[in-house]
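The complex appears here without one of its protein chains, the remainder shown in place.
Order of writing sets the labels: A and B. Residues in every chain begin at 1.
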Amino acid sequence: MGRTRIPLPALAVSSVVLVTTALAFVFFVAPNDQSLGFSQRIFYFHVSIAFAAYACFICGAWQALRHLWKRDPRADLASYVCVHQGLIFGTMVLITGSIWAKVAWGRWWIWSEDELVLFLVLYLFYCAYFMLRFSVDPGPQRANLSAVYALFGVVLIPVSFSAIRLARAYFHPQVFTLHGPNFGGWILVTYCMAQAAMLVLAYTLYRLEIGGKRLDVRLRRLREALA
Amino acid sequence: MLTARRLGKRYGEKRVLRGIDLALPRGGFVVVTGPNGAGKTTLLRICAGLAQPTEGTIERQAARAQVGYLGHEPLVYRELTALENLELYGRLYRVPERRERIGMLLERFGLWEARHDRVASYSRGMTQRLALCRVLLHEPELLVLDEPYSALDEAGAELLDAQLAELRGERTCLLATHDPAHVRPLASGALALST
Partner (left out) sequence: MTYVRDVGALARKDLLLELRARDTLPAMLLFVAAIFVVFHFALPGTPSKLETTGFLWVAILFTALLGLGRAFVPEREQRTMDGLVLAPCDRSAIWLAKSLATLAFLAAAEVVALPLYALFFHGLGGAAVAAVILADLGICAVGTFLGAMAVVTRARDLLLPLLFLPLAMPIVVGAVGATVVDSPGRYLGFLALYDLLFAVVCWASFEYVVAE
């Protein structure tokens, strides 16, 4: 470990505290939405989880770039773990998004919700990342292919986003204005709380997973040295 | 020409090469021996620049264009003719007076008559001869040859012997074989790998 990092137990405790506080804020502090009522509260989680997932994907691409550029041997594993966490959060985004669609529009899936469609495309993209990674033997080639594909991901995010916006024009203009709450007051505080909780949670899970994976590698090397 | 220190290579958790030291001076001729699975091919691939070591360092004083690598595969297209294959590599390596050079090599390795035949119709020995033509085409400074005698008949082996003897001293050569007796008279050094 080159840099000093926040110890894992402290991270775990703070993520538990933050998530609990965020839950409390969402359920007891944030005001009821005027038209959607109580169930609109899932919005806080949906959006904050989505941002956490994006953060994971972008971190994954950053580590991928470090692998290709600096040949940092640890970057490949870090990139993979980032994408893995992104996919876990991505699953949550799709589930919460689906619930939100049911609450707001009465259907489990809604194609006119741009953010949700974008996430579906990205989700498929990163599932393919996993297929790719598990279809190549461990080694420099796998690291390179994974890294290049992870980099394609961050290019795809803005491109897909604008594509989905463009696609609106040739579908029936069935306008649902995404009405998240008007930001301000307790709503903003609650949202920030939820966002902070999700980001810390994502980082904690990342550290947990990468710690386990590195331990695995060291254990195997030790066994090899003994044999 | 080639200096390797504490060279190691692993694929994931599988270690295929460990702690190899190798010094190949300009004009040297080093023979690499070892049983199957000792990592001869991996070592040669690293020396040719096709793979990167995971441990240790390797220094090569030859650019990519000055390396001639012969692997297990002939690295030629089966659906193209011998001439078309060499034309392609000749263009990529920017060989001067390409036609003459290709003609000379095909003649020397006894493939001139078959130059317009698709490689798919060649025997294994003929394909290996063509692969040797491909390796020598751009007159490489550093020759990396992995089991060059495999599939060659007696006449082919003699041709290769003569070719190597001719290049001995002028070019640098790293050669892996399980039958070192054949090239012992040429060798300036040896490296024995073990599993």
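Going forward, contacts are C-beta pairs under 8 Å (C-beta built on N, C-alpha and C of every residue); 3 or more make two chains touch, one makes a residue touch a chain.
Remember, it's a predicted structure, so these values are computed and weren't measured experimentally.
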Decide which residue listed in A:A24, A:V155 or A:L215 touches the omitted chain of the complex. A:V155
Given the contact definition stated above, which residue among B:M1, B:V76 or B:L164 touches the chain not shown here? B:V76
Missing-chain contact, candidates A:V93, A:L116, A:A147 or A:A194, resolves to A:A147
Suppose we count only contacts with the excluded chain; which residues of subunit A make the list? 68, 121-122, 124-125, 127-128, 131-132, 135-136, 140-141, 144-145, 147-149, 151-152, 155-156, 159-160, 162-164, 166-167, 169-170
Touch list for subunit B against the chain that is not drawn: 48-52, 63-65, 67, 69, 71, 73-80, 84, 88-89, 91-94, 118, 134
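Basically, only the chains that are shown with their structure count from here on.
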Subunit A and subunit B: spacing of chain centres that average the CA atoms, whole Å: 49
Flag every residue of subunit B that touches subunit A in the complex, lowest number first. 10-13, 15, 51-52, 54
For subunit A, which residues count as touching subunit B in their complex? 73, 137-140, 142, 217, 220-221, 224
